[in-house]
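Apart from one protein chain that is not included, each protein chain of the complex appears where it belongs.
Chains here go by letter, A and B, matching the order in which they are written, and residues are numbered from 1 within each.
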Amino acid sequence: MQTFLQVLINGTGKGAIFALLALGFVIIFKATEVVNFAHGSLALAGGYVVAVLKPMVGWWSAAAAGITAAAVLALVIERLLLARARNASDTSLAILTIGVDVLVLTEVVRRLGTEASPFLGDPYDVKPLTLGDVTVGRSEVVALAVSVVLITAFFAAFRFSPWGVAMRAQSENREAAALMGIRSSRVTASAWAVGGALAGIAVLFLATQDFSGGGLSQATHGVALAAFPAAIIGGLTSPGGAVLGGFVVGLTEAMTAQYVDLDFAKVAVYLVMLLVLVVRPSGLFGRVVQARV
Amino acid sequence: MSGQTTGRTPGRRDVRPLRVSEVTVRFGGLVAVNRVSFTVEPGSIHALIGPNGAGKSTCFNAISGVCRISSGRITLGDVDLGRTPPHRIAALGVGRAFQNLALSPTSTVFDNVMLGRHALTGGGFLGHGLRAPWLRRAARRHADRVAEICDFLGVARYLHTPAGVLPYGDQKRVDIARALAVEPTLLMLDEPAAGMNASETAEMAALIQDVRDELGVSVLFVEHDMGLVMGIADRVTVLDFGRLIADDVPSVVQRAPEVIAAYLGVDDGQGQPAVKTRAGGGFPGTGGGNGDPATSPRPGRDGRAEPDSREAMG
Partner (left out) sequence: MSDSNRAAGDMVPGDGRWWRIGRVAGAALLIVVLLALPLYLPGEWLKVGTWMMTGAVGALGLTLLTGQAGQLSLAHGFFLLVGAVSYAVLSGPAGDPTYIGFGLPPVVGLLGAVLISGLAGAAFAPVSGRLRGIYLGVASLALVFLGFWLGRALPAVAGSTSSGRLPQPFSIFGLSVDVSRQLSSLSVFGVPLGRDERTWYLYLLLTAIAYLLAQGAVSGRPGRAWRAVRDNETAATVLGVSVVRVKAGVFAISSAYAGLAGVMTAWWTGIMKPDESEVAGSYGVTVSIAFLAMIVVGGLGSLPGAVLGAALVFGLPVALPLLTQSASADIGSGTAFSPIVITNFAYGALIVLIILFEPSGMAGLGRRLLGPARART
């Protein structure tokens, strides 16, 4: 029971991070219909800035700079590249982001070199929390708290703020939204920036001893890939689904690692995704798009 | 067109009636087609009309199997189309051209039309990859037939041009050629004259009649151009809000009060003006003066409407 609680809390904490990544991924998809394969690279680039600045300006300022860097990078990708390829098909745009991913990933990994991978979770990493007779990683608990705050804030903004209204309007019907005076480019750009910032926050927890047992490296990019199954499980068009998908992924991974096999954990995540897709090809809450003829 | 070399049935085809009986199609809570029944008699030209959102295209989609019917039956001869996998329906002799030109823009006209013969041809990856002689022979035969059909439609000179670069009217013709390449007994045309000018519409009318006369097939078509509808249709089925409101010969349909009401819009009790509230197409009787369909193949712009854009599932 004790172990189960421990696994449950750790899994939920991990899930919270996947939820942040998947949420950003889905926001971008909803606003621009681009499947952003460079999402892992956004996280990696943000993390790299944190790692470089941390010894100079301290963790808090470095973290803020890293989050900003990830948001700016996302913005640059959108403004500089995607905005210029509006007429390309969604598959072409997805492949474009794969190209960007290769570039960013290669450069960050090259810069990191072969030295020890930097850990990014200074204030909370490797400081276990004991709650009653359960000991859990502090990173997971902080991640969960941060995610709950951010996700709540996002849904409040999505529901009530002018930005959220514009976002939703645009994802429903781009032309109509434009006619109503919603500036599509501003909505699109802000969606990318938000997605990037969320990835920048997520990496502060990904590259920790608690979370992955490793610092910032190419492997972090692989871990961040789990944002895809999370988003797909929930349905690419559903922010709520992305959050749920994130938790499903986190818990599946933690439970499998504990009760089945450590190495099998990642596979299990993807198998759950396949299972969902076979039953519901658009994910749990995804909109079914029907072609018109 | 008479010298058929590779059809299902040489010469006159075994054309059977299409019976739509009590068909209902629902999308979620929306009833797009509500207990509609009509029959397309063998060898007849049958029009399906109605204002925007009346359920015409949904009806088409139900017949060609791309949307499932909630209740009712659609049969071609004694085959139940509702129980046939959608991709098998073409092989039963149903050819369909689309409202919004579903051609592959980068493929040649030949490739586009040849696709219509998918069910009539065979061979998979290995057969074609290894260039099996019998497949090559069959392919040449089918290619001749495709050229013949394209010639009949007047697009033969574009055979090796990418379909996407052709003028709109020719793309329409390629689309119809593709539907004919299926060697259908029932040819379904979704707004064949949409976006065409008067003379092009007249040509289209002649073409549809030629197809029926020479091949003896049934033609079921959706159209907003009332001149075209009243000019060539043997029978007209009118839908409004998913319900059937008239099903008769053109001269009767034109005078039916329900049809006039549907096309002009009626006072809905909310202070709306009683004219032109939601009509997608021109009223059958207007603009023509004489109501005699036999003498008025008027493919003029009077009955013109924008292509149907609001209907669910196109």
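Here is the rule we use: contacts are C-beta pairs under 8 Å (C-beta built on N, C-alpha and C of every residue); 3 or more make two chains touch, one makes a residue touch a chain.
For clarity, every value in this text was computed on a predicted model and none was experimentally measured.
Student: Specify the residue from the set A:95, A:131, A:156 or A:180 that touches the hidden chain.
Tutor: Residue touching the absent chain, from the options given: A:95.
Student: Can you work out which residue in A:52, A:255 or A:271 touches the chain that's missing from view?
Tutor: A:271
Student: Can you list, in ascending order, the chain B residues touching the missing chain?
Tutor: Residues 64-66, 85-91, 96, 98, 102-108, 110-111, 114-116, 118-119, 121-126, 128-131, 135, 139, 160, 162, 178, 182 of chain B touch the chain absent from view.
Student: So that we can see where the missing chain sits, which residues of chain A does it touch?
Tutor: Residues of chain A in touch with the missing chain: 35, 81, 84-85, 87-96, 98-103, 105-107, 110-115, 218-219, 221-222, 225, 228-229, 232, 236, 263-264, 266-267, 269-271, 273-274, 277-278, 281-282, 291-293.
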